[in-house]
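Now for chain A:
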Amino acid sequence: MNPSISFFYFLSFLTILSALMVVISKNPIHSVLYLILTFFSISGHYILLNAQFIAAVNIIVYAGAIMVLFLFVIMFLNLKQDQADSKANLTKIAATIVGGTVFVILFGAYRKTTLPAVDTANYNSQVGMIENLGHLLFKEYLLPFELISILLLIAMIGAVMLGKREIGERHF
Partner candidate 1 sequence: MLSNQEVAEELLGKFGSQVFDFEEPYGLLTLSTTREEILTVLEFIKEHNHFQISFLTDLTGVQYPDKTGQEFMVVYHLHSFVHNFRIRIKVSIPEADIHIPTVTGLWESANWMERETYDFYGILFDGHPNLKRILNIEEMDYFPMRKEYPLEDATREDKIDALFGR
Partner candidate 2 sequence: MQLTNRSKQVSNKEMTLMERAYLPAIATGLGITIKHFFSKKVTIQYPEVKRYLGPVFRGRHILKRDADGRERCTACGLCAVACPAEAISMVAAEREKGEENLYREEKYAAVYEVNMLRCIFCGLCEEACPKQAVYLRHDEFVPVFTDRDQVIWGKDLLVEDMNNRYTREAWTKEEALALDIKRANGEPTNVTPRAVP
Partner candidate 3 sequence: MELTVFIIKSITILVVFALTLVIAMYSTWGERKVAGFIQDREGPNRAGWGGLLQPLADAGKMFFKEDFIPAMASKWLFIAGPSLAMLTALLASAVIPFGSTVRFNGVEVPLQGVESNIGILYVFGVVALGVYGIMVGGWASNNKFSLLGAIRAASQNISYEIAMGLSLIAVLMMSSSLSLGEIVSQQHGGNWNIFYQPLGFIIFLTCSFAECNRVPFDLPECETELVGGYHTEYGSMKLGFYLFAEYINMFISSAIISTLYFGGYNYPGMDWVYTQLTSALGTGMGHNIATLIGTAVFFGKAIFFIFFYMWVRWTIPRFRYDQLMNLGWKKLIPLAVINIILTAAGILFLRPLIDQILN
Partner candidate 4 sequence: MKEVTIAEAPQGHSGSGFFATSFDEAIGLARSYSLWPLPFATSCCGIEFMATMGAHYDISRFGSERPSFSPRQADLLMVMGTIAKKMAPVVKQVYLQMAEPRWVLAVGACASSGGIFDSYSVLQGIDRIIPVDVYVPGCPPRPEQIIDGLMQIQHLAQNEKLRRRNTDEYQELLASYNIQ
């Protein structure tokens, strides 16, 4: 096995393990930290795919910003006291059923798909590099890119409007 393959297996193991720990951990803070670890190992996968830009952005955006906000909210809500709460058995059963169903669907879908074979000879290893990505985004797909940014802008404004507190409401 060459080093990158073994590294791939190691990363996959780490990803799945930490993803499981996210679900299993009782303490929400621990969950968040495991989630961050998951993002890291996913970034590792990106690097293996020679997509360094995506890897960096994944860390900056998800691990660096969004998860900080998660942690922030959890710290503020102070869920530490509630960790002993026992979920009702019904909830557990329902969760198992839903989860199981999703798993079955995914598995079925996976079985139906045939993965395209990679043409190793003609494969451009630089496709994930940032220059190529830039060309794609700002030349070929300029319109969809701009539309998406407008969409995000609208979403952001909407979130601000929703989150804006009225006078007299509680504030952080």
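As a selection rule, all candidates are chains of the complex that A comes from, given by their letters.
Going forward, contacts are C-beta pairs under 8 Å (C-beta built on N, C-alpha and C of every residue); 3 or more make two chains touch, one makes a residue touch a chain; residues count from 1.
Note that this is a predicted model, so its numbers are computed, not measured.
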item	value
Of 1, 2, 3 or 4, the one touching chain A somewhere in this complex	3
Touch list for chain A against partner candidate 3, complex	27, 29, 33, 36, 52-53, 56-57, 59-60, 63-65, 68-69, 71-72, 75-76, 129-130
